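Complex shown without one protein chain; remaining protein chains in place.
By letter and in written order, the chains are A and B; residue numbering begins at 1 in each of them.
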Amino acid sequence: MSTDTATQPVGRYAYDEVDRTFLSQRVAQFREQVGRRVAGDLSEDEFKPLRLMNGLYLQLHAYMLRVAVPYGMMGADQMRELAHIARTYDRDYGHFTTRQNIQFNWIRLEDTPDILERLAGVNMHAIQTSGNCIRNVTCDEFAGAAADELLDPRIHAEILRQWSTLHPEFSFLPRKFKIAISGSPHDRVAARFHDIGLVAHPGPNGRPVFDVFVGGGLGRTPIIGVHLCHDLPEEDLLAYLEAVVRVYNAYGRRDNMYKARIKILVQALGVEQFREKVDAEFAQMNRADYRLEPAIVEGIRARFGIPDLDAPADAAQKLDSDRKADARFDRWVRTNTHAHRHEGFISAVVSIKPDGGIPGDVTADQMDLIADLADEFSFGEIRVTHMQNVVLGHVRKDRLRDLWLRLDGAGLGTPNIGLVGDIIACPGLDYCALANARSIPIAQKLSARFANPELQENIGTLRINISGCINACGHHHAGHIGILGVDKRGEEFFQLTLGGSAENDVAIGQIIGPALPEDETVDAIARLIDTYLVLRNEGEAFIDTYRRLGAASFKDAVYAPA
Amino acid sequence: MGARAWTAHPFTAVEAVTGPLPEGISSEVDVRNNRRDMTGASVITANRLLDGRIVWLAPQGWSEVISQARVFDNAAVEDAIKQAKVAADAGTVVGIYGVQLDPEATKITPLTVRERIRAFGPTVHPDFAPVETPHVH
């Protein structure tokens, strides 16, 4: 086993021959399953969960393949392969999702085994990106780089990825199961909107301990997760998660799919009774079998490449002078970067939300460019964020302007991270078989209307989330302004929610009133923002003004006669 | 899709009240696929198994373009759906159902936004609209 972390891929787990054998076996298995489906030996009903557990949906226009980007981390070589797949098997583009994955919209079933084989060639897969199983574990997009981080959560995210892969007991749960993990006191993973949210920090003996939240989620019943366990020791992490998921598998509802998520079980039992069941299961388990020894963790950690962070002493000074010399660059640095733990480095956020564009869509050429820039500027490491953007985690401060010039030249330099234009939107009715209304056109109109960067910066932090149906893939309940598409007799309407947040100040947005027709929605939101600009105190963000004044102050603006 | 403004339409048949069903949990049919007027006309649609592409039941076989679709009076469409589901080529498609047409449109045009997007492609990508091909599958 190699422990040479300098030659291994930075920020993610290095596959070995055993892992590659597993992936190729999984591809062969799916090829055989497709064969049985086409031959008629499997019905669509039977085949569906098998293809879903390989990331393949049947959407509105075609099959959609969701490729896993474990904890949002990938390498330049992997991004180039995704570009190749976009060109060869799709229509020259892909779409980054809020679970840090990427999906292709125009896939053919008959090509899918070949696509999965190509992915396996770069140690990628689509395993458990759908289905009633444990999904891709999400993570802080600034993991291993952020100045405020207490420990790097990616090692444990990888351990959870491996543990949950083809888990024999938990592949046919009542419903899907989502886990997020953070190692920072600042919640960037929406830990309390997950089936299980883990917040890690160093424990007394130097090993990590975990705060465990359970039963959060959005969807048609938005619920903030409850605190289930305080300072869970690392060695018990897998045993405890086994106990939680086992209680869910045994007792979660299967009679009504809308009440099948763990959040409903936790609410029905109450947190005390739920905890009793978990504790009883945990107490009975043969914990030695599940113990996560430090040696196991360190074995996985040794397969993560570590960036050689070496910057000239004047790197920060150089960045300061670059910023003073170029106001546009300065603005982009203000909005699109994040503080790094090393004083000579910075994390750069590449906005995949161009003004008037489709949030999260990236062309094959852009994928290739991002791959090249990652190689040149950030140790070949690329991160996909739950906001549907891309992060280059470790950029030398003295080279940041060079990076920005290249991004800006390719239309990837939009300075809007965390602002009005940084809209989270699900694919909506333009692609999705479940959607009731289109999400993308609303996002496009809003971001075009607020394209002016001065205006956006003046408005300040504002999270707009759009979902095309109640399943809430656009996390509308967690948006400062949430937009939910509803179907009224085959027509599109949009319901607005205000005051949601997925961060430390977690809250569920509240419906402000009746749904609006499509052609009135963007104007109503513009009036809402105008009202905020009038009502706000000096330096007050939209969410804080809303919390200070309440919905009543905004309702008139939304329903003002056109 | 067409430029005509979309106006509310009173469906007399069953309507979507619970919303869409996520894939992978239930074999139930999306209720939106069953809503039709008592009167008027419909076409029959599905997705092709091998490539997932949307197809429309044509006089012979399934076509990729709705303009080739065979139009059924709603009084006859349920029987036609049943026949399509047991036809020799039923195994080559997935999810057969009927789609209510807009009685005011000059061309074959579905009534709902959803079905118009299925028929004419994603509104955010006019370049991906289905194109006429000479052969019918």
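Structural remarks
Rule of thumb we're sticking to: a residue touches a chain if its C-beta (ideal position, glycine included) is under 8 Å from a C-beta of that chain, and two chains touch if they have at least 3 such contacts.
Note that in this section contacts and distances are computed from a predicted model.
Entry comment: the absent subunit's protein name, as recorded by UniProt, is "Oxidoreductase", drawn from "Nitrile hydratase", "4Fe-4S dicluster domain-containing protein", "ABC transporter" or "Oxidoreductase".
Every visible chain touched by the undisplayed chain in the complete complex is listed here: A. Between the chain not shown and the residues A:Gln8, A:Asn249 or A:Thr531, the one that touches is A:Asn249. Across A:Val34, A:Ala86, A:Ala143 or A:Ile159, the single residue that touches the chain missing here is A:Ile159. Contact residues of subunit A toward the unshown chain are 1, 16, 18, 21-22, 25-26, 28-29, 32-33, 36, 41, 46, 49-50, 132, 159, 162-173, 238, 246, 249-250, 254, 284-286, 289-290, 296, 299-300, 303.
FYI, only the chains that are shown with their structure count from here on.
If you average the CA atoms of subunit A and of subunit B, the two centres end up 33 Å from each other.
By the touch criterion stated above, subunit A contacts subunit B in their complex at residues 37-38, 40, 44-45, 48-49, 52, 57-63, 91, 106-110, 130-132, 175, 220, 257-258, 260, 358, 429-431, 433-438, 440-441, 444, 469-471, 487-492. Put simply, subunit B touches subunit A in their complex at residues 6-11, 15-16, 18-27, 30, 32, 35, 47, 49-54, 91, 94-95, 111-114, 117-118, 121-125, 128.
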